[in-house]
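Here the complex is missing a single protein chain, while all its other protein chains stay put.
The letters A and B name the chains in turn, as written, and every chain counts its residues from 1.
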Amino acid sequence: MLRQASDTLSIQAPRAGLHEITDEICSWVRATGIETGLLTLFCRHTSASLVIQENAAPAARRDLEAYFEHIAPEGGAYEHDDEGPDDMPAHLRSALTATQLSIPVQGGRPLLGTWQGIFLFEHRRNTPSREIAFHLVGE
Amino acid sequence: MLRQASDTLSIQAPRAGLHEITDEICSWVRATGIETGLLTLFCRHTSASLVIQENAAPAARRDLEAYFEHIAPEGGAYEHDDEGPDDMPAHLRSALTATQLSIPVQGGRPLLGTWQGIFLFEHRRNTPSREIAFHLVGE
Partner (left out) sequence: MLRQASDTLSIQAPRAGLHEITDEICSWVRATGIETGLLTLFCRHTSASLVIQENAAPAARRDLEAYFEHIAPEGGAYEHDDEGPDDMPAHLRSALTATQLSIPVQGGRPLLGTWQGIFLFEHRRNTPSREIAFHLVGE
C-alpha cells in the first residue's frame, strides 16, 4: 500500500555556485524505507535553486557557473537591489533554473543517470542556510 | 490512507507579466481537506508559464519581467509569427521558465518559503484566459 514521507533539511553551501547534495538526498530516501516511488525536492527560496548536472567534471561545473554569471550578470540596470548587487541576479538565475525537482525512486535510490548529480545552486555570496523540503510517495 | 484530488482552474492575468496566484492555490488546497502531501500545478499552454518568485518587492517583479523581455525579445528574426510579434517570444519565455511546479503540502498549506509567491507568467499581450490543472496526492 502506498505511503508518504516528508521532511525539511537545512543545507548551507560553502560558497556561491553549484554545491552537490546527491549523498544527503540518497541517505534521506534510504532512511524512509520506501523502495519504489516518486521523490520531490523543493527549494524554499527565490535566490537559490536546484539543478541536475554532470557530477564527474569540475570544469563543467565552473563553465555552468560562469555562464549564469554571464547571462544574468551583476551590474545590470536593475531597479531592485535592496540586498546588494548579487540580489537581483540571484532571482533571475533562480527563475532560469528549477525551484523543484521530482525523481522516480527504484531499489531505494533516486533513478539518476550515470553522470547525474543533484546540486543546490546558491546564487548569493553570503550563502545563507537554505531549506529544502523533501516529499516521497511510494511503497 | 492516501487519496488524490484534482481540478482545472481558469485564470486570467490583468496584463502581460507576473500575476500572483498564491491565494487561489492555497484556497484550493484547503478545500480538499488534505493536510500532508504533494501539490502539482500544470499550465496547459505554451505561451504562459509558472514561476515561484519573491512576492514582497514589486521592483523585483518589474526587473524579472524586463529581463525576459530582454533575453527573448520581440522583433527577433523569428520565422514563426502567426499570431503577431509577441507570439514567438512567448514560446521562448515559456521554455526558459516552468510549465509545471510541484510543492510539498504540510498543515494543509503549500510549504512555500517566507518570501515565495506562485505566479502565472503571462507572455501574451491579449492575456487570454489560462487553464491551470491542479493535482494533490496526500492524506
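Heads up, the rule we're going with is that a residue touches a chain if its C-beta (ideal position, glycine included) is under 8 Å from a C-beta of that chain, and two chains touch if they have at least 3 such contacts.
Note that this is a predicted model, so its numbers are computed, not measured.
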Touching the absent chain when the full complex is considered, from A:A13, A:V29, A:C43 or A:A98: A:A98
Residue numbers in subunit B that touch the chain omitted from display: 1-4, 6, 8, 38, 40, 42, 44-46, 71-72, 76, 78-80, 82, 88, 91-92, 94-96, 98-100, 102, 131, 133-135, 137
Subunit A residues that touch the omitted chain in the full complex: 1-2, 36-38, 51-54, 57, 59-60, 62-64, 67, 71, 96-98, 101-104, 106, 111-113, 115-116, 137-139
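Methods note: only the chains that are shown with their structure count from here on.
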Whole-Å gap separating subunit A and subunit B, where each centre is the average of the chain's CA atoms: 20
